[in-house]
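On to subunit A.
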Amino acid sequence: MSLTLAAASLTRGKRRLLDRISLTLAQGEQAALIGPSGAGKSSLISLAATLAAPSNGYVSLLGEDPWRLGARARRALRARIACVWQTPPLPARQRVIHAVAAGRLGQSGTLAALARLVLPRDGAAIEQTLARVELAHKLWVRSDTLSGGERQRVGVARALYQAGELVLADEPVSALDPYLAAQTVRVLCEDARARGASLLMSLHSVELALAHFPRIIALRDGRVAFDLPSAEVDAARLAALYEGEQTAAAPLASPPATLLPARC
Partner candidate 1 sequence: MMKARILLAGVFASAAFAVHADGVLRVTAIPDESPTELQRKFAPLGEYLSRELGMKVEFVPVTDYAAVVSALTADQVDLAWLGGFTFVQANTRGKVVPLVQREEDTRFTSRYIAGTQSKINKMADLKGKTFAFGSVSSTSGHLMPRYFLQKQGIKPETAFRQVGYSGAHDATVAWVASGKVDAGVLNASVWDKLNEAGKIDPAKVKVIGSTPPFYDYNWTVRASLQPALQKRIRTAFLALDPARPEHKAILELQRATRFVPTKAANYAGIESAAREAGLLK
Partner candidate 2 sequence: MLNPVHDPLFARRAWHGAGLAVLLALCVAATGFDPRLLADPATLASLAGFTAQFWPPALGGTLLAEVAGATVTTLACATLGLALAILIGAPAAYFGCRTLGEAALSDTRTPPVAAAAGALLRGTLVAMRAVPEVVWALLFVRAIGLGTLPAVLALGVAYGGMLGKVYAEILESQPPEFSRALGAAGAGRLVRLAYGVLPGALPELISYTVYRFECAIRASALMGLVGAGGLGLLLDNSLKMMNGAETATLLIAFLLLVAAADATSRLARRALATPRGTAALALTFTTAVLASLWQLDALWQGGVANLDALARFAAEFWPPDVSAPLWATLAEALWQTLAMSVLGTLLAVLVAVALALPAAGELGVLLQLAARALLALLRGIPDLVWAMLAVLALGLGPAAGVLALALHTSGVLGRLFAETLQNTPPECRQALAAAGAGRATAFAYGVLPQVLPQWLAYTLYRWENNIRSASVLGIVGAGGVGGALFFALSLFQMPTAATLIVAMVMLSWLAEMASARLRAQLG
C-alpha cells in the first residue's frame, strides 16, 4: 500500500480537523480529494506528507510508519514523497532553477546541495521539467517576478523533478485558468502513471476531479463522506457534500520587510 490511514484523527487545540479517517491508496493508484472548504482536505494531505502526526490512529506511507522511524530514516522516507502545495513555498528572491532543484534535496548530500546554489547543475533536466508545465523560458528568473499561476506551476515542476513514489497535491491548480489547470492536472496524472507512482490530489473543482481521476474521496467535517469510483459520483451526492458551502480565498503569504535604522 502506498498510503494507509487507519482511524487517523488530527486535532489542533480543541478543533478536530480530521475524525477517524480510514482509507488506503494502492501502489500506482490515483485519487482525487474533494469537499467543501474546511472539510479537512489540506489536513489530510499534511498528515500524508508527514507535516503532522496523527493525534490518534495510524498512518502508513509506502509501507512504513513515519512516526516510528528514526530521524534519518524518516528523512529518507520523505524524500520518496513529493508534494505540491496550494501556495507554492518559493522564497521570493530564489531563482526558479534553485526552486525546482530543491525537489531533490532529500536525495543528495548536504555539501553537494549547498554547492549547487553557487554552481547550478542539472540545468537541462530542470529545463525539461519546466517545459512540461510550459515554463522552460523561466529557468533563470527570480520567483518574485512570476505571476501566482506561474509560481504554482513551478511548485508542480519541483514535485515532478523530485519524482516521488507517492505524489501528494493540495489544490495544485487553484491559481490557474481552466485550460492550464486541466493541462497541469493531466501532466501530474500522466507522470505518476508513467512511473507507477501513486497520486492523491485535493481539488476544489469537482469537474477536474471527475475528468481526470478514477476514484473520488469526498471529505466533510473531517470525515470521509464517500469514497467511490468517479462513475458512481452523482449530482445528489455532490449537492449533499457541498451543502451550505461558501468559498473562501486562500491567503497568500508574503514575507515582511521592515527596517529599523537604529543609531545609538
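Selection criteria: all candidates are chains of the complex that A comes from, given by their letters.
Methods note: a contact is a pair of C-beta atoms (placed from the backbone, for glycine too) under 8 Å apart; a residue touches a chain by one contact, two chains touch by 3 or more; residues count from 1.
As the structure is a computational prediction, the values presented were derived from the model and not from experiment.
Only one entry among 1 or 2 touches subunit A in this complex, and that entry is 2. Those residues of subunit A that touch candidate 2 in the complex are listed here as 49-51, 75-83, 85, 87, 89-95, 97-98, 102-103, 105-107, 110, 113-114, 117, 119-125, 140, 158, 162, 164, 253, 255-257, 259-264.
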